[in-house]
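Below is one structure, written out as structure tokens, with a few remarks after it.
Here is subunit A:
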Amino acid sequence: MTTRPPGDPHDEPPLLELRDVSKTFGSIVALKSARLRVERGSIHALVGENGAGKSTLVKIVAGLHQRDDGSFRLDGEAVDFSSTAQSKAAGIAVIYQEPTLFPDLSVMENIFMGRQPLTRWRRVDRAAMRRRTRDLFQRLGVAIDPDRPAMGLSIADQQIIEIAKAISLDARLLIMDEPTAALSGIEVDRLFTIARALRDEGRGLVFISHRFNEIFDLCDRITVMRDGSYVATHDAADVTAAEVVNLMVGRPVETLYPKTEGGDVGEVVLRVDGLSRRGTFTDVSLTVRSGEIVGMAGLVGAGRSEVARAVFGVDDYDSGAVTVAGTPLRRGNPRAAIRAGLAFVPEDRRREGLLVEESVGRNIALVLRRKLANWGLIRRRDEDALAAGWARTLQITARDLDVAAGTLSGGNQQKAVIAKWMATDPRVLIIDEPTRGIDVGTKTEVHRLLDELAGRGLAILMISSDLPEILGMSDRVYVMSEGRITRELARDEATGEAVMTAATTLEAVR
Partner candidate 1 sequence: MSGVSTLLRRREFGVVVAIGVLIAVTTVISPSFATGTDGFRNLLLTPSLLMILAVAQGIVIITKNIDLSVSAVLGLTAYATGRMFVDLPGLPIPVVILLGVGLGTLLGAVNGTLVSLGRVPSLVITLGTLYAFRGIDIAWAGGDRVNAGELPREFTTMGTQTVLGVPVLFVVAVAVLAVVAYVLGQTRSGRELYAIGSDDAAAVLYGLRVRRRVFFGFLASGTLAGLAGVLFAARYASVSSNAGTGMELEAVAAAVLGGVAIVGGTGTVLGAVLGAVLLTTISRALPTLGIGEFWQQAVLGALIIGAILLDRVIAARQARRLRSSHASIAVAPAKEAVT
Partner candidate 2 sequence: AGCSGGSGDDGGYDIAFLPKNLGNPYFEASDKAAEKAVKGFGGSFKEVGPSEATADGQVTYINTLTQQSVGAIVLSANDTSALCDALDEARDAGIKVVTFDSDVDKECRDVYVSASSPKLIARNQIDLIADQVGGKGEIAILSATANATNQNAWIDEMKPYLKSEYPDMKLVDVVYGDDDDQTSYDKTEALLSSHPDLAGIVSPTTVGVAAAARYLSTSEFKGKVALTGLGTPNDMREYVDNGTVTSFALWNPEDLGILASYTAKALLDEDITGKKGDTFSAKGLSSDTTKFTVGSDGVITLGEPFVFDKDNIDDFDF
């Protein structure tokens, strides 16, 4: 199967063509004039900053949202989906940015819901379903029990089930909105192998990611969006990452990792001693000094987030101790941690970081609500002033501070979470996946911010699955594997190779 030359529209209509699509949510313009043209037998990357409108475009194709204006053609025919059922029937499979599983149902029912194989009596054929699920997992190279409920699966496992679901649909157009955000290298490789095979069968694929190496590795063509509008489409072979970034941001980006070398590192502020939680992590000890950014690397599922959550107190642990500036922390008590000067930006922004229905202002003031109160009463003016101050400092983009936090783009949501924690004037910041799903432009801003905070004497523990980020930002790196810290690397020892070796150590031993 050959890749069809991106060519003559009169020859044969493209698989998918969107022109001048617009969409508003209330007063928020998500799309102004978006354009996308996907050929059969090609993998098409859709890139753009956070809030550029990629996911919205995908949801319009899926029939989840309806466009306000513009044209939408499938195989040259104008279509109008009013539900995802219709797009599915038309042969479109979508992996949404957010995993969408039914926690109470078994993994296999999650994959086949609504189209379960039937026996003669129109009964659900569980045996056949199980068999087909096993086959799918085999193709993806994972071993998940088809009968277990989806409840309790890690984000990575959930993402794999989403992928299995989409593949099983046998669609002619497969759209993947950041499918790799929670996956490790090996899983990403498998996904890519499958994606290429699908392309070679003549299907069209749309791939959304913020990771350029993946985009250039996988995709044939790239469409860039900015602020809800179409910017350009190029063959992947014809452009460089830097050029794409320029198109996305509309301005050149100087450097991704604005790390100040050789800053002042003070005494130990955060000390974790022999922290263990059965089945999750074992004997984790680490220190973070003031003014230092300590990276925490590892494969997905290594247990880094769990350690962070236990340290902050939202999760319990079995044994060990956490001390902040010499004072031991009570376990399982986030309030004590906050009082001691700990701040925690969690990995799941929308569910753990923000009240998505609440205004940006109140989100920023949430942690500090008690300190804001005078004689037990909060004055609106104080709340506004605090929020406005931090919104300015972090350059949050929003219409005003009264809009719901959930309507901000991913990057701005992340800034709002950081703002809410900076407002508490912490001594230690634990930040989990600081730039997951954040566009390049905002990424740099976040990195500069972290560097600046460290420069002001904050102790930062940064968990990241983005290896360049770890290498570029950390003064020191801990590597975790299967719930244990396998290595501690100084900045000059920390190479990609060293980190990856340590991250896979235990697996190799087994």
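Behind the choice of candidates: all candidates are chains of the complex that A comes from, given by their letters.
Throughout what follows, a residue touches a chain if its C-beta (ideal position, glycine included) is under 8 Å from a C-beta of that chain, and two chains touch if they have at least 3 such contacts; residues count from 1.
These figures come from a predicted structure and were not determined experimentally.
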Chain touching subunit A (counting every copy) in this complex, out of 1 or 2: 1
Residues of subunit A defined as touching candidate 1 within the complex: 62-64, 83-88, 96, 100-105, 109, 113-116, 118, 122-124, 138-145, 148-149, 151-154, 156-157, 160, 186-187, 190, 193-194, 197, 279-280, 301, 507
